[in-house]
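Here the complex is missing one protein chain, while the rest keep their positions.
Chain lettering (A, B and C) follows the sequence in which the chains are written, and residue indices restart at 1 in each chain.
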Amino acid sequence: MDLRDSPDEARFRGRLRSWLADNLPSEPEPATLSERWPYMLAFQRKMYRGGWIALSYPEEVGGQGLGLMEEAILGEELGRANAPTMIPLGHLGRPLLSHGTAEQRRRYLPPLLASEEIWCQGFSEPQAGSDLAALRTRAVLDGDEWVLSGQKVWTSYGAFADYCLLLARTDPKAVRHRGISAFVVPLRTAGITVRPIVLANGDEEFAEIHLDDVRIPAENLLGKPTDGWRIAMDVVSYERGAVDVGYLAKFDRYLTELAGLVRASGREPDRSTLQTLGEAAAGLEVLRMHCLRSLSERVEGGSPGAESSIDKLLMTRVEQTLMSAGLELLDDVTTPDRSEWFDRYLYGRAGSIYGGSAQIQRNILAQRVLALPRGPRA
Amino acid sequence: MDLRDSPDEARFRGRLRSWLADNLPSEPEPATLSERWPYMLAFQRKMYRGGWIALSYPEEVGGQGLGLMEEAILGEELGRANAPTMIPLGHLGRPLLSHGTAEQRRRYLPPLLASEEIWCQGFSEPQAGSDLAALRTRAVLDGDEWVLSGQKVWTSYGAFADYCLLLARTDPKAVRHRGISAFVVPLRTAGITVRPIVLANGDEEFAEIHLDDVRIPAENLLGKPTDGWRIAMDVVSYERGAVDVGYLAKFDRYLTELAGLVRASGREPDRSTLQTLGEAAAGLEVLRMHCLRSLSERVEGGSPGAESSIDKLLMTRVEQTLMSAGLELLDDVTTPDRSEWFDRYLYGRAGSIYGGSAQIQRNILAQRVLALPRGPRA
Amino acid sequence: MRFALSEDQVFLQQTTAEVAAHLFADSAVRSAASDGGALRADAWKKLTELDLVGMLVPEDQGGAGGSVTDACVVAEVLGRFIAPVPYVATAIATASLLRLAGGPAESLADLAGGTAYAPLLDARLDIPVAEATIAFDWTRGAWGVALGADGRAAVHALAEDAVVDDIDPLHPLRRVRPVPTGAPDSEAARRCRAIAWTGTAAFLTGLADGALRQAVDYAGQREQYGQPIGSFQAVQHLCSDMLVDVETARSVTYGASWAVEHAPIDEAERLAASAKAYAGPASLRVCETGIQVLGGIGVTQEHEAHLRLRSAHLHDSAFGGTDAPLALLARRAIENG
Partner (left out) sequence: MRFALSEDQVFLQQTTAEVAAHLFADSAVRSAASDGGALRADAWKKLTELDLVGMLVPEDQGGAGGSVTDACVVAEVLGRFIAPVPYVATAIATASLLRLAGGPAESLADLAGGTAYAPLLDARLDIPVAEATIAFDWTRGAWGVALGADGRAAVHALAEDAVVDDIDPLHPLRRVRPVPTGAPDSEAARRCRAIAWTGTAAFLTGLADGALRQAVDYAGQREQYGQPIGSFQAVQHLCSDMLVDVETARSVTYGASWAVEHAPIDEAERLAASAKAYAGPASLRVCETGIQVLGGIGVTQEHEAHLRLRSAHLHDSAFGGTDAPLALLARRAIENG
């Protein structure tokens, strides 16, 4: 155990901290996504130019050749500096790196990492949510083109993206997950319609993608045919680690804000207030420590396994505890702070649904970590 | 809606209240079951002689020919008067009443209701807990005798009982619950061994019953062969109604005691204390109202159905809320009050297990009340 | 003792449900969040015509002369349909205050005739002790009603400030210039508070009931892994827990609905406080679980589940949240302990 930075890590953190001090935007983050998008994008590109993005990618594809540890330090420092929300792209580059041809890596990775081309993830479908292997979007090879038809939902930032890493069924005879392949789909292709999904809190982060006889070149297949499922599971497990997606920093910011509002109320906090706020604070420390542990295990042992479902369930639990604390402590329901917190709470309800529902995560843990016997379904 | 007593009910309540005022034992209820048993039994017999037991049974078997409403009033008044714990026998007389021969009713019901002969329930087995239909105790007809072999567990007051209403498999070829019959088994019969089960809190309320080639007369079959499952379900659903088992009165007593301890502490209750105590109090009112509603539905619609699983889950929830409240509010862990409360809390852990675990109750509600589709198991 | 709705009440429940199904289709409720109050106005007119708005107003003052239980039957059905109308606020809480705490008789008749009245609360949505600043479930042009310092219900023209509808757009709050009030100390005022708690509990129960019905329907149809998700034990148990919450909230609510009119004030308050403190959190649990069963669609504006959850939050907060009723219950227990 040593939670201190190594000398290299400390140097990295120091450089990053001073870069952030000089380069953070002075204007606050806009509230609506349509205004926030250019703001986020501008800062993300600036960070890339500064050498702070794609830290753990090889230098030849535009990364910094550093490690997961530096990625984690980045997340911490962004949170500490109250920096703009990052657009989560890193996990989408992973399958290009691991399964892409040399040409695909050269063509796609640098602009992806530079945020010059925005990528999104086309996995879920209306009939394939928790049961991803039931996906129905089909891809048929017609000469030197794949022809894709189907519908994707829950695509983060789909309305802003240029490319989609998309799963489609290429072998309709193979059972479920065996017949699936992954594709690089340029979203400007004819036959594609993108429609935003408005979340309960008004956010338009997600989109639906409709594909109607969309023709893409044969070389846009990623990996071999039927590699799709493995690619998807890889992406999903990267997505489940809290550090990658920068949630910890966001939660830290929320807690600081909530504690500030309690202080600003001028009321001496009673025991119930201390318990509520204390539980939220403890939750964040647990999440932070668990993320460090997972990170350390990944640094030593490679890509995360089924245990990442623990991270996901913990993240949901901590988020929902924090949101409930906010609703309880901000009891003047007519203030804008309460209203913003309520939006966060609503957004938090999605935490136990997307990226594999809480029920699916528990199935994974029971069967793949605890090795409990499968039910009659198997 | 009318929660008032009818004139008849009010007269009944008045008579009962004054009888209790005159007849309650002056000594407090002993703490250990071995001392408590004669104390309980003496008071229960006194109540029977006073005409306050078996209220809803017909007069010809020793009952009072009244209704469920009077049973409920009895429960309320016993709680209000802080009367000794009742031995729950009423639900065991029901199958004798509904399935017994005239001779069985004449022979068994009056002493059962008078608490002159104590009855217990031999349903669960080591390998048949939640899955009662898996029971293995066998009964084979040999001439004019049934020969019983097997083992029963979780028999309430088994160590004090004279008779056991016992389920055994009479048709080993029939599938599961179709091959089960119910028997009246005198516990003094050769081949029977009763061993108390000591609960975590030290209580010896439950027992194991071992049956080793126990011979009982052929006429001790209750109902027709293979009526056993229906009889069992009947008993279980009676058992699930909170009113019958007198829990409400006990919880009321606990709450009053807890509130008294909070008052005696002399500390001005803070908000957290008010919330904790208030939630326990609200839970009791919910339980009381839900019991009244269930009672009213039973008075109008006959025997309780699958909905009684709601009563059971509510009772467990209210009990566990109350117990947690006690542990939280009695924070001086060295006092005898805290220690007694801790024993109640431990006992309360059994609430979600016995009489069908919380998981089984939820299955019943999902499948039989909400009519959700059965899983692949069906 | 009889704990059941009368035949008339069952009929009232059915007819209200028919009217509500017509007025408050899911799509209509979704658009009501941004229709500038159009559905609210139409629906209120219809409910007024059907004598449901004047339920608690005596017949000789133009009302239906119904019981609190009758009003709770209506409120529960409206909750089930997430009806964007101020039934609890106006037809139950305000009508009781005007009637029981000696408000102007003409206002009561006016309310039964469909004129907008809103109860005045403090910034935490509690019943004010000295000063009200919020018109609860406000309609354009509404009069405000609060207990005066003399212990009598008074009607106020409102000097209006910002509308707050970002928690629940179906039941807007309006900040108003502060109105001095009395504390709810008299028996009449306490009974009014108990009626407001009970009516709110009925609406919360209805919200939860709707979430349960929707979850069960969806779980029976939606297939994953080749079978309806409702056949998975995890989903079944979520639904069973919702059922327990709905039915038990219903029990305490209807018990309270009787007690607030017929029982001595202490018992009335104890049951009403229990109903409010229990139905609020129960309804929130059920609405949240309902969203979990619906999955992704449940967290979008394409589905009305979020409006249901928003309404549950607002009504859970109303009339003192859970804090006020829990404190009352705890203090009573301590006094008697």
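Everything that follows uses one rule, which is that contacts are C-beta pairs under 8 Å (C-beta built on N, C-alpha and C of every residue); 3 or more make two chains touch, one makes a residue touch a chain.
All values derive from a computational prediction rather than experimental measurement.
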Given A:Arg4, A:Lys173 or A:Arg188, the one touching the chain that is not displayed: A:Arg4
Which residue of C:Ala25, C:Ala159, C:Ala183 or C:Ala234 touches the chain not shown here: C:Ala234
Absent-chain contact - pick from B:Trp19, B:Tyr39 or B:Phe342: B:Phe342
Touching residue (missing chain; options B:Ala200, B:Ala218, B:Ala264 or B:Ala371): B:Ala200
Which of B:Asp8, B:Glu35 or B:Asp131 contacts the chain that the document leaves out: B:Asp131
Where the unshown chain meets chain B, residue by residue: 124, 127-131, 134, 153-154, 197-200, 202, 206, 327, 331-334, 338-339, 342-343, 346-347, 349-350, 352-354, 357-359, 362-363, 377
Residue numbers in chain C that touch the chain omitted from display: 232-234, 237
Contacts of chain A with the absent chain, listed as residue ranges: 1-6, 9, 69, 72, 255-263, 269, 271, 273-279, 281-283, 285-286, 288-290, 292-293, 295-297, 300, 307, 310, 313-314, 317, 359, 361-363, 365-367, 369-376
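Here is the rule we use: only the chains that are shown with their structure count from here on.
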Pair sharing more residue contacts (C-beta pairs) when B-C is set against A-C: B-C
Whole-Å gap separating chain A and chain B, where each centre is the average of the chain's CA atoms: 52
Centre-of-Cα separation between chain C and chain B, whole angstrom: 37
Between chain C and chain A, distance of the C-alpha-averaged centres to the nearest whole Å: 39
Overlap residues in chain C, where contacts from two or more other chains coincide: 232, 235
Of all residues in chain B, the ones touching two or more other chains: 271, 275, 375-376
